[in-house]
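Report on one structure; see the data block that follows.
The excerpt is restricted to a subset of chains, each kept in its original location.
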Amino acid sequence: MRRVAVIGVGQSKFGELWDSSFRDIVLSAGVEALEDAGLEGKELEAMYIGNMSGGRYLGQEHIAALIADYAGLAELNIPSTRVEAADASGGLALRQACMAVASGMHDIVIAAGAEKVTDVGSKAMEILASATDREWEVFTGATLASLYAMIARLHMREFGTKPEDLAMVSVKNHKNATLNPKAQFRREISLEVALNSPYVAEPLRLFDCAPLSDGAAAVILASEDIAKKYTDTPVYISACSQASDYIALHSRKDLLTMQAVVHAARQAYEQAGIEAKDVGVAEVHDSFTIAEILAYEDLGFAKKGEGAELIREGVTCLDGEIPVNPSGGLKACGHAVGATGIRQAVEITLQLRGEAGKRQVDAENGLALNVGGTGATATVTIFTR
Amino acid sequence: MLPRFWRKIKYRYDLVGTKCKNCGNSYYPPRNLCPVCRRKSDIAEMKFSGRGEVISYSVVHEAPEDLKAQKPYVVALIKLEEGPVITSQLVCDPENVRTGMRVKKAFRKYGEEGEAGIIYYGTKFVPDE
């Protein structure tokens, strides 16, 4: 297996992009990545696209061919593959692209993630629920928020986690997002505002839940040798692991541990030859604030049950020991579903290059955790300078 | 009614799941393959009593279009007395739900299929104490 490097990154703005079509959004991220890498376009040998639900959001499947086409690559006839695992779709695209380069099958590959959700109006929430078990969860009236809410309630009961702890995750991520020009929400919020926002699914409130956003992101990967021709600051992907779990929350033996995350993290650390304590910066999947607390625990940043302490003690703040979600995370940078796993990779790359502007942290190794649904899919990627 | 609903009627209405005779584990919703035994699975149908206990719950305030009329409603993780945990609506005043509460199954209306206006029924749970 060859060493894989990120040689270009790009991202659209995130948010309610009323004026832009799906094609426009993807293209803006792709072109930015090409410019960043200094490529013309014809050097790309394959494309992987993470997209959750083009079929429902746009009435359009066959998204990978569509994007290759509108990215001006149709004449090259390169293989273009859509992968999907709900909101972990981006992470899957990154992993497949890594595999394609590491194996020697391709030299330069683009991995993108994209979602356009705002065109369907109020149906977006119901569509997101198709990340969980339609027949045995959604049918009963369970929403994605309510499933995470039941995890949160259990976590509170079992470990003494408080609504204030969850709110602090949101406050931190909003604060970070003020420093990110691509973020959807660029204003600080107070703990009081978060704690008094309306309930979405008790005990989770509006500020515990990431928005559903439009957005796209792209990374260009190359083998180590080739990377050196294009960039003086290659960021290496030292591991990219993926794992699965029961799709329905109710089928899992331990409702407070995402086994897919634990499994993918263990593999990734082993392959990268590092431990949790060596991670200097992380982007994790805070689709709901409780998910960030679980991530601290399941990634090994804290022991099980002690995740909330990290946020209480400021360990995961921008100036803490392990800054988490410097971009603002899904909560404040925006959650463009299929784009999220790639957007996380873009942020970690910028951080390790030293190009993260006002939100720059100091780190040798970075980690990205992308989760699908309530944890039936997880990808953990480790980046190093 | 759409086939994907009537195909499940027995399982939904009567709380019929499955049991693996190889390892003794029982499953609801039903499984054709036991995740412990896989190809050694020996699956038979099994009717569940419909009694259980609330493990966790949420009061849903932001509901999908077809359930907006019912909000706020309670969704719960219920541990059946035979072992499996299931997701279900709990017909109960949100103020009165608590973790550890005993519940039992009940036959209730679930929703309406948009186009044909067909009404779906299924199992919900009600307090049993």
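Each chain gets a letter, A and B, in the order it is written, and its residues are counted from 1.
As a working rule, a residue touches a chain if its C-beta (ideal position, glycine included) is under 8 Å from a C-beta of that chain, and two chains touch if they have at least 3 such contacts.
Keep in mind that this is a model prediction, so the values were computed, not measured.
The shown chains stand for their kinds once each; the full complex in the file has the makeup A x2, B x2.
The rule we apply is simple: only the chains that are shown with their structure count from here on.
Chain geometry summary: the mean Cα position of chain A and that of chain B are 31 Å apart. Contact residues on chain B toward chain A in their complex (touch as defined above): 4, 8, 29, 35, 55-67, 70, 72-73, 75-77, 84-89, 94, 99, 110, 122, 124. Of all residues in chain A, those touching chain B in their complex are 122-123, 125-126, 129, 135-137, 139-143, 145-147, 149-151, 153-154, 157, 198-204, 246, 248-251, 255.
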